[in-house]
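Below: one structure, written as structure tokens.
For this view, one protein chain was removed and the others were kept in their places.
Labels for the chains are A, B and C, by order of writing; each one numbers its residues from 1.
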Amino acid sequence: MIVNLVRTSDPRAVTRELVALGLWVTPLEGGSQPQLRVEEGSRELPIGDILAVSGVESVARPRSAHPRVDAHPPTVRVRSLELGTGAPPVLIAGPCSVESEASAHALAHRVAAAGAKILRGGAYKPRTSPYSFQGHGGQALEWLRAAADSHGLAVVTEVLDPEDAARVAEHADLLQIGSRSMQSSPLLRAAGATGKPVLLKRGMAATVEEWLLAAEHCLVAGAAAVIFCERGVRGFDPSTRNLLDLGAVALLAGVRRLPVIVDPSHAVGRRDLVAPLARAALAAGAAGVMLETHDSPGDALSDGPQALTPAELTELAASLLGARA
Amino acid sequence: MIVNLVRTSDPRAVTRELVALGLWVTPLEGGSQPQLRVEEGSRELPIGDILAVSGVESVARPRSAHPRVDAHPPTVRVRSLELGTGAPPVLIAGPCSVESEASAHALAHRVAAAGAKILRGGAYKPRTSPYSFQGHGGQALEWLRAAADSHGLAVVTEVLDPEDAARVAEHADLLQIGSRSMQSSPLLRAAGATGKPVLLKRGMAATVEEWLLAAEHCLVAGAAAVIFCERGVRGFDPSTRNLLDLGAVALLAGVRRLPVIVDPSHAVGRRDLVAPLARAALAAGAAGVMLETHDSPGDALSDGPQALTPAELTELAASLLGARA
Amino acid sequence: MIVNLVRTSDPRAVTRELVALGLWVTPLEGGSQPQLRVEEGSRELPIGDILAVSGVESVARPRSAHPRVDAHPPTVRVRSLELGTGAPPVLIAGPCSVESEASAHALAHRVAAAGAKILRGGAYKPRTSPYSFQGHGGQALEWLRAAADSHGLAVVTEVLDPEDAARVAEHADLLQIGSRSMQSSPLLRAAGATGKPVLLKRGMAATVEEWLLAAEHCLVAGAAAVIFCERGVRGFDPSTRNLLDLGAVALLAGVRRLPVIVDPSHAVGRRDLVAPLARAALAAGAAGVMLETHDSPGDALSDGPQALTPAELTELAASLLGARA
Partner (left out) sequence: MIVNLVRTSDPRAVTRELVALGLWVTPLEGGSQPQLRVEEGSRELPIGDILAVSGVESVARPRSAHPRVDAHPPTVRVRSLELGTGAPPVLIAGPCSVESEASAHALAHRVAAAGAKILRGGAYKPRTSPYSFQGHGGQALEWLRAAADSHGLAVVTEVLDPEDAARVAEHADLLQIGSRSMQSSPLLRAAGATGKPVLLKRGMAATVEEWLLAAEHCLVAGAAAVIFCERGVRGFDPSTRNLLDLGAVALLAGVRRLPVIVDPSHAVGRRDLVAPLARAALAAGAAGVMLETHDSPGDALSDGPQALTPAELTELAASLLGARA
């Protein structure tokens, strides 16, 4: 953002005012009029607040690259559920992979009992290795839907291949785009074209701006809404698998007023850090958290070490959602 | 960590048990006995829990490189104040730089009124540019001490040059080592040698292990205690200045049981994100937060845009510390 | 990697030998026999060299997760062209997007004259913004093929949607998987299933191991071969767009003996740094470089600022390929 000053103004006085408003300001030289640059990382303010400062002539900035995201409401409906800023926190829980009809039902039962409103579970799994379990596909979608219906839960599951989008949309209330796919434009368009709301996980090393642009792809294609999901970005320290970026959550939820949830299980990959980070996520403004759970983590076909046991889920859910009868 | 199995055991059965405990396990081949590797990012467990698994013969791992940190207590005394796990959250507040005797007193008054227990303020400033304000040095130390004493506050301030350590220790209750200095071993030793507790900020790109080793330097040299301070690590996204790593906070506070606080002001550098991240820090297990405040941020000699006004500080403090009379 | 020692050996003596071989070694405690851990970042050695050290009983390590990549030859045929370790350096050049039939022909002419052997050009463009030019699709494939054929060039172009893979394979000699798609398993499988060789760009924040696993996906699905393409990873410094990782190139080319090329244009995005980085890439062991060029960069539909003019391409090609008549 560039602040153009009237020729007779005192740039230092204007700078003082802008700094007082919370802006990082750098004076520029050589222009045909006095000019100041407002740096990234400044507080976001209505443009009128800047124009109201004495000595400011005009403010120039790029046109937003994501007008539909800018106009997106802060809360979203997933079936009858309201999710977003102002709404009560939402718990999404379930296994990494849907492993069988029986296990889907057993988990849905426990997940609902713990107070979760949305059942998660992988049918199509994005895997780093071609030799890892790739999911039970279409059949798992049906198990998941039936298990959720029996317990009054909504369903979120990942779509991985554009050509599966329609089929996933038949069974899911919310289509998940995974981290590895956040910049796959054919997939973003296919998911959006189903007209369902999309749960858009942040890419491993995506900037907030790239994340918003990915959402714009979905919305342009027809998505009913986008819920953002922070799941940790790539960091340099192996002691916690990824770096959970709650600054980005606070920015999306508090400043941009967008619905955003957090997946602490994938963010840290350590069962002993899931609970404190889930609490921190809600404190930072997240509208909900997504937790991995498994009836028997040691037998899980994927990601067992980060899955909570049903008892751990129940305890954490109680602390996150407040006392329940 | 390597888990050596008895020759007749079934590595897959042992793996299942270890995964159930929350460990990421990789089988190794070629050894003279069956062996499993436990990956970083696994839950931390007492070694006995692993040895108790049927089929495990022994567990081999490196000797800790920081025995004094491992033995460090979870709470620390700074003057009469208790800070750490279990103790009530502590608020540290004050200006980036101590600018004058009068402003130090005015801020100490407000800081104390808001419920903070420790006054922060820079006398010696680490600056990226040689042309930026470098601090009022020794004189600022005296202003800070007097202002704090008038309002029943403890003092924390940064030491930058090893030869200033003794002088800083005369005036401060807690010696701060800044991010830029976290790996300066002469400074770590000089600060430790004063016998005071040290507030050790994490380096811009330091791993948790490097951070613990820096603390070990201080403790070996004689520091009474170390309080860790997370202030964001270098990330790739300019929309939030740094990446606040609350996973590391949860790890230090909850798993390693060390006293750790958070500086959200430097972490994000945006006034509009300080409050949600301060709340998230406490939710993640931090024992306190350190906030930058200034009577008139537009006139601050450094870091004005991220400083809270006294009114903003009072409001945030109330929400963090709970209702106060 | 774990080195198990005979019980009567002296771990310090063995460590000395292993360090002399170029290994970073950490002693482990608590095992049923003396054990040493070899850290990542050690020189890669035949296992026999370690077993030959006196006192070593056995070496245990995980089974490779990418056996087909491990068995991949160091050179690859793309039509009649040999590319890889030992073969002469190969130049790939062309526009970011194929913009018209005429421009494709004009560029192919200049590209061939400069000594390049493969024509690159985007038909399907992966774009961060939904409002950017998305490519001329199938029609551009035909223009590209015809232009290449007229000038004796092979063709490489990106496939973005799994359902386009067969069609792209009809026109291209080498299927490019872009950075944003490196972890899209349906696309990796679809590209591999065409039986063509694949040019696999490294993901923005992919580790070398993840990159190798993505190649394994292609090979399992039937790809004739994989050529790796380093194009810079996400860094923290905006002065050079991405961080070109020539250490990874040296590792793949020199240690793992795999065919790897470098795309300096996307790595830095700055025309003034393309030439020195292209030279550095070949010096580090790359088998070739891929350069963006445009007849009139100011009129390019995408990435004009990083495109070389035909004159710049000719000059750089001459310096890279040696003196030409």
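What we mean here is this: a residue touches a chain if its C-beta (ideal position, glycine included) is under 8 Å from a C-beta of that chain, and two chains touch if they have at least 3 such contacts.
Since we're looking at a predicted model, the values are computed, not measured.
> Touching the left-out chain: which of A:L28, A:A102 or A:A166?
Only one of A:L28, A:A102 or A:A166 touches the chain omitted from view, namely A:L28.
> If the hidden chain were put back, which residues of chain B would touch it?
65-66, 126-131, 134, 160-163, 180-181, 183-187, 203-205, 210, 213-214, 216-217, 220-221, 234
> Residue by residue, what part of chain C touches the chain that was omitted?
With respect to the unshown chain, the touching residues of chain C are 16-25, 40-44, 205, 207-209, 232-233, 235-248, 250-251, 253-255, 267-273, 276-277, 279-285, 296-300, 304-306.
> Mind pulling the chain A residues that touch the left-out chain?
Residues 2, 4, 26-33, 35, 37, 47, 57-63, 234-236, 238 of chain A touch the chain that is not shown.
Assume only the chains that are shown with their structure count from here on.
> Could you tell me which chain's Cα centre is nearest to the average position of every protein Cα atom shown?
A
> What's the distance between the Cα centroids of chain A and chain B, rounded to whole Å?
Roughly 27 Å, centre to centre.
> Would you kindly tell me how far, in whole Å, the mean C-alpha position of chain C lies from that of chain A?
Roughly 31 Å separates the two chain centres.
> Pull out every residue in chain A that's touching 2 or more other chains.
In chain A, 205 touch at least two other chains.
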